[in-house]
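Sending over a structure as structure tokens; questions will come in a sec.
Removed from the display is one protein chain of the complex; every other protein chain stays in position.
Now for chain A:
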Amino acid sequence: MEYPSKLVEQAVEEISRLPGIGKKTALRLALHLLKQPESQTAALSESLKDLREQIKYCQTCHIIADTEDCTCQTPSRDTTVICVVEDTPDVLAIRNTGQYNGLFHVLGGRISPMDGIGPDQVKIDSLIARVKQSGSEVKEVILALSSTMEGDTTAFYITKMLKETGVKVSTIARGIPVGGELEYTDELTLGRSIATRTLFSAD
């Protein structure tokens, strides 16, 4: 694509690096910004700059936060369970279910040496330390990881590392989505949900 100016080209280059944005969308966004008052673009770049400079990660659970000790210190939370997730959006998703009031631990990725991510690049050591340091306060670690080979690898690895602490390790159930039709469920999921079926309680 040819651009009318070097400055536009630069802006398009930068914007199109963002996930899900191609050159055409990037150009549209750049030209849109030019049409708006200058202050709006300034506010945007200012807030992005602040985001990068001032964002904190909670020292304990590694959730993105404004301070270094986040809601995991809130006394109303159940401090006996830790739910292990890959990234911050997973925390929000689980919180929004309203079914979980325990603590979180954000790994920041999953083990995949192919992509250059080994066990040291994700926050597994700090999870082990956290369980150990709690004395015996933490009773259960729930693994809520993706159902992929890399997610499974991460889960097995964490389980191995937690073995000596004696803490209970569980994983979220996998199966048919609520409201889903059985016949449209793929065979692997269906097979797995048959194999790990649960007791039906009629109370």
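Points to keep in mind about this one:
Definition applied: a contact is a pair of C-beta atoms (placed from the backbone, for glycine too) under 8 Å apart; a residue touches a chain by one contact, two chains touch by 3 or more; residues count from 1.
Here is the rule we go by: contacts and distances are computed from a predicted model.
The listed options are "ABC-type quaternary amine transporter", "DNA replication and repair protein RecF", "NADH-quinone oxidoreductase subunit L" or "Arsenite-transporting ATPase", and the UniProt record of the chain not shown names that protein "DNA replication and repair protein RecF".
Checked against the full complex, the candidates A:P37, A:G116, A:G135 or A:P177 give a single residue touching the omitted chain, namely A:G116. When you scan A:L34, A:L92, A:M149 or A:I172 for touch with the missing chain, the hit is A:M149.
In the full complex, chain A touches the hidden chain at residues 111-114, 116, 118-119, 149-150, 152-153, 156-157, 160-161.
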